[in-house]
Structures are given as C-alpha cells and as structure tokens.
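With one protein chain removed, the remaining protein chains of the complex are shown where they sit.
Moving on, here comes chain A:
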C-alpha cells in the first residue's frame, strides 16, 4: 500500500498535497462548479476556456492566485473562502495536466 502511494506521488506530484478523497471532491468541483461558467468540457462559456492548450502559457502559481482571489470587474469570483492555497494549486496543476 505504501509503495502504491509512493508511486502515485511520484507519478503525479500535485496529488501529494491533498488527500485522495479531497482530490476527488476537487475534481468534482472543477467539473460541476467551474463548469457552470467554463463548460463541462472546459471549452469555455461565460468564462474563458480552461483546456490544457488554453492554459499552456500560464504558470500554475498564477492560475492558483486567480482561483483564490478572482479577477476584479469580471464574473470570476474569489474561491479563497472555499479552498486552501494547496487546493487551488492542485486545481491549477490538474487543469494544466488534464
């Protein structure tokens, strides 16, 4: 079991920072709640596309900041009340690696 976890951690660095059950919740949140504006397939909607191609030029840290603090004067809200910094970084990497 431990070796499996180690293997997972090596294969997917982002997963090391949040517990697996929380990761499943975050994945669900990305699909459903982010999907409300960015599309279930993340090809965009009221919000911009979040496909790996669309995010290719963006750093995960910068994306995490946007997730946490939102973009003023737009419909992108700050998710800081609902997410930790580690979780936001996990989501940013998840989006880029997907």
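Simple rule for what comes next: contacts are C-beta pairs under 8 Å (C-beta built on N, C-alpha and C of every residue); 3 or more make two chains touch, one makes a residue touch a chain; residues count from 1.
Everything below uses one rule, namely that contacts and distances are computed from a predicted model.
You can't see one chain of this complex, but its UniProt record names it "Protein nirF", from the set "Protein nirF", "RNA polymerase sigma factor", "ABC transporter ATP-binding protein" or "ATP phosphoribosyltransferase". Taking the complete complex into account, A:41 is the one of A:41, A:84 or A:97 that touches the chain left out. Chain A residues in contact with the hidden partner, per the touch definition given at the top, are 28, 31-33, 35-37, 39-41, 43-46, 70, 73, 75, 77-79, 81-82.
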